[in-house]
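Sharing a structure below in C-alpha cells format, with a few things to ask.
The complex appears here minus one protein chain, its other protein chains still in place.
Labels A and B are assigned to the chains in the order they are written; within every chain, residues are numbered from 1.
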Amino acid sequence: MDQFNYAAEQLGFWGNLARFYQSGVFVYGTTLLILYALLALLSFLAIRAYMRKNDFVHYENMLGSPLTPGISVLAPAYNEGLSIIQNVRSLLTLNYPRFEIVLINDGSTDNSLGQMIAEFELVLVDYAYTVKIRSQRIRGVYKSRNPAYSRLLVIDKVNGKSKADATNAGINVASYDYFVCTDVDCILDKDTLLKLIKPVIEEPKKRVIATGATLRAANSCDIEEGVVTRMRPPKSLLPRFQEVEYIRAFILGKMGWSYLNCVPNVSGGLGLFDKEIAIKAGGYDAQSFGEDMELMTRMCRFAYDNHVAYAIRYIPETLCWTEVPSTVKIFMRQRTRWARGLAQLMFAHRGMMFNPRYGKFGWIVMPYNFFFELIAPLVELTGIIYYLVQICRGTINTDYALILLCFVYLYSVMITTISILWDQMVLRSYKTTKEVMLLCLTPFLEFLLYHPINVLFSIRGYYYFLTGKKHSWGNMQRRGFGNKPVAKNVAV
Amino acid sequence: MWQDFNSYLLEYPSLDAAIYYFINLPLVIQIACVFIVIAFLATLFAYGSILVRRFKGGRRDRRMSVIIPRIDTLLTEHIILNEGLSENIPIDQIQLPLEEFRIPLLRSRFGKQMLIDRIVSYKKSFTGSIGALLRQLYLELELDKVSFKKMKSPKWNRKVQGMIELTDMDMSISDVNILPLTNSKNRELRAEARNAYIKLSKNEPFKFFDIVTEPLLMWDQIELFKTITTTEEISIPNFARWVTYSSNKSIVSFCLKLIVHYNQQDAAPAVMRLLENKDHVLRANAINCLGKLRYEEAEDKLVSIYSNQPLNCQIEILKALGRIDTGGHVLFLRQEFLHSSDFDIRKNAAKSLIKTTGVSQDLIRELIDTGTAENKLILKHCMNPLIKF
Partner (left out) sequence: MRNILIIDDNDIVQLVLKKILAKEGYSVDIAINGKEGLARIGQQPYDLIITDLMMPYANGFEIISKIRQHPMGKDTPIIIISAITNEDSVLEGFKLGANDYLKKPITGRELIIRVKRLIDAQVSRAENI
C-alpha cells in the first residue's frame, strides 16, 4: 500500500489522472468487447430458437380464424407526393384477416390528400373519437365509398412538426387493440402483420407490449410497385455502411437483447405495440428527437410502476425495407437527431438508472445505453486525442498502440462478419454469393471511414442537446421508388 | 518493438525467440495478440460458413427446381386427373400407378420429403375426393412411415414436424404415441400433441379440457379452433360443461368462443351463471357470448347488473343489447347515451340504439336534433355504413 502511495506521489496529479484514465478506458474497452461477444452468442441462440419454432408454422390458420387479433397500421405521411398512392396500395395488400390502414396526412402542402381522395374514392365522414393522447387538431377523417378500400382510413391534420404528433393522432382514431407504426414509404413484407403478432399471442407468461423486426436498406433493391423483387446490398458506400450497421444492430444486437428480454428500443420504421399500454404511458412525445425509444422507455416504466410483467420481442426476419440517407448532409441530420434523442432520453429518465424498482431495465438496459451508447463517442474521441498527444510527446510505445488498434479493428470486423453470417442463417438474403462476399468487405472500411463520422455526428447531437438548438427536420428528399420499370434499378 | 524482437532472435532460435518475446510482453498486449489471432480465424471461419451455407442453399434450390415440376406433373396426371375419380369409383378401389412415383429422383430422403411437402400443400388447397386420393397415395407410397419416423427423433422440432405431416394427411396416430408427448416439457410439442390428439383420437378428444392446467395461449386457441371446427367426424359436446366446471380460465374463455361458433343455445344458462364470477375479464367474455348467441332471456339480467360492473363489462352489456335486439331496453340505452360521462359508453349505447330494429326513426332524429355537438357526431358516426367501428 505504501509502495502504491509512493508511486502515486511520484507521478503527480496529471500522472495519476492519466493512469486512471488509461485504466478506465481499458476496462471500458474490455467490457464492451466482452459484451459484443456475449450478444453474438445470445443472438445465435435466439435466432436458432426462432428458426426451429417457425419451420412448421401454419400462418394460414391465422388467416382463417375469427380469433386473430385486429391490428391498426398507422402510417404518418408528409409531402410524400410522388409515391403516396402506391405506398397506400401496397399497405392494403398486407396478408391479414382483420386490420385497418390509418394514413395520417400530417398537413402536407403538396397534393397528397387530393390524389388520395381521387384514387381511393374518399369522402369526408363524421368520425367520433376521444382524444386519448394530445396531438394537433384533426381537420377531417375520410373513408372510401368503394368497399374494396374499406380498410383504409385517412386522417387530415394540422402539421405537428413531428412524426410523433402524427402517430398520436392515429392512435386516437385507431380501432383495434394493437397498432403497427411505420413510415409510409417503408416497404413491408406481405406477411408482416402475421409475423409481428405471433410473439404477442404465443408468449406464455408475460404481456408482450412491443415486437420489432429487422429493417434493411432499400436503396439498391429492385422494387416493382411496392414489392421488393430482388434484394441487393446498396451500391453506394454510405448506404452500404448503413446496411451493414443495420444488420449488426438488428440481427446481433436486438436479437441478443431479446433473448434476455432487455430490448431497449423498437425501431420507428416498423414496430407493433400494445395500444392500451402505449396510451396509458402517454403516447409519443412530440418534443422528443428519438420518439420511438422514448415511448419504449416510458412503456417499460409504466409496466414496472404498475406491476405488469412485460416482454419486448424481436424477430430476426427482415420485414421492412426503407430508403436510408445517401448523402452525408442528410445522414448527418439523421444521426445528430438520434444522438440528441438519446441524450434527451437518458436525461429525462435518469431516475431509472440503477433503480431496483425498474428491475432489468434499470440495471441492464439503462446502464448499457448510458455507458456503451451514449458516452461511447465521447470516450472514443477523448481516447484518440489522448493517444495522439501521448504519441506526440513520445511517451507511448507506438508498437503496442498499433497492436491494440489492430486488435480492435479485427475484432469489429469479426463481429460484423458474424452478424452477416447470422443474417444468412435467417434468410439467404441477396441473390448472388458475390454480393454477400462484397458486403463482407465493408466492415474493413467501416472502422476507418464510417465509424469516425458517426462519432462526430453523435457528439454534434449531444452539443445541440446541451445548447438546446432548434432542429430543422427538413424533408428527406426522397428520390421515391417511383414508377420506374424494373430493368432500371433505383439510382443511388 | 522489432529491435527488441531482433535482439531475441540473435540469441535464440526463431521459435524460441518468438516465445520468449511473447512471454515478456505486457499482459494486455499478450491478450491482444491472442485475440488478434482468434478474431482472424473467426472471421475466416465466418466467411467459410457463409460460402458453405450459400452453396448448400443454391444446390437445394437447383434440386428443387428439378424435382418440384416433376412431382407436380405426376400429381396432376395421376391424382387430379385420375380417371377413377371422375367415374366415381370408391377411393380405396382406385388403382394408383405407384411405379410412376418410384423413380430414382424421389428415392432419396430429400426427394421423399419434397414429395410429402408437395402432397401436403395440395391437400391444403383441395379436399373432398381429390384430398382422399392424395391421402391414399401418401399411404401406398409408405410416406406415412417417413413421417412416423420423425416422431421417434430426439429433436422436438422433428417430432412436431412428423405430427403435423400426419395430421395434415388425416392419418390416425395411436394414443400410445401421442399421449406421452402431451406432457412434454417443450411447450410447442405439448400444444401440437394436444392438437393432434383432438383431431385424430377416436375416444374422447376433449378430455384435455379437463386436465390441462396451464393457460391456453391465444396461438394455441387459434390452432385448436381450426382443428375442432374443420375436423369432419368429431362429435361436438356441449361446451357448457367446461364453462361450469373448469377452473382454468383460458379454457372457459375458449369454450365460450366455441359455444358462439356452434350456436349452442342450451349452453346459455351456464354462461349466465358466469355473470357472478369474480374475474371481470371472464364476465366480459360471458356477456359477449350471450350477446352473440342472441339469448333474449339474458337481457333483463344484464341490465340489472349493469350499474355494479366495471367499464369493460358495461361496454359489453351495451353491445350485447344491440345484438340481442328485442327492443325491450331502448329507454335504458337512451339513458346511457344521454347521461353517461364516458365517451365509449355513449358511443356503444348509440350504436346499439341504432342497431335495434324496433327503434323508431323519430327517436333517432330527436336525439340528433336535441343532442350536444359531440352526441350528434357520435350518432352520425354510428349511422354511417362506411364506418365499421
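Here, a contact is a pair of C-beta atoms (placed from the backbone, for glycine too) under 8 Å apart; a residue touches a chain by one contact, two chains touch by 3 or more.
Note that the coordinates shown come from a computational prediction; the quantities given were computed from them, not determined experimentally.
Screening A:15, A:66, A:204 or A:351 against the full complex identifies A:66 as the residue touching the chain left out. Across A:97, A:383 or A:452, the residue that sits in touch with the chain not pictured is A:97. For the chain left out of this panel, the touching residue among A:36, A:78, A:149 or A:178 is A:149.
Among B:76, B:153 or B:183, only B:76 touches the chain that is left out of the view. Residue B:130 is the one among B:25, B:130, B:330 or B:377 that touches the chain missing from this view. With the whole complex as reference, residues 60, 63-66, 89-90, 92-93, 95, 97-98, 146-150, 190, 224-227 of subunit A touch the missing chain.
In the full complex, the hidden chain is touched by subunit B at residues 72, 76, 80-81, 85-86, 121-131, 388.
Keep in mind that, in the parts below, only the chains that are shown with their structure count from here on.
Each chain gets one centre point, the mean of its Cα atoms, and the points for subunit A and subunit B are 28 Å apart.
Residues 1-2, 26, 28-29, 32-33, 35-36, 39-40, 42-43, 46-47, 49-51, 53-55, 57-58, 124, 157, 160-161, 164, 187-188, 214-215, 217-223, 225-226, 257, 261, 343-344, 347, 374, 377-378, 380-382, 384, 386-389 of subunit B are the ones touching subunit A in the complex.
The touching residues of subunit A, when paired with subunit B in their complex, are 26, 52-53, 55-56, 58, 60-62, 64-69, 123, 125-128, 130, 143-145, 150, 175, 198, 200-204, 397, 399-400, 403-404, 406-407, 410-411, 413-414, 417-418, 420-421, 424-425, 428, 433, 436-437, 440.
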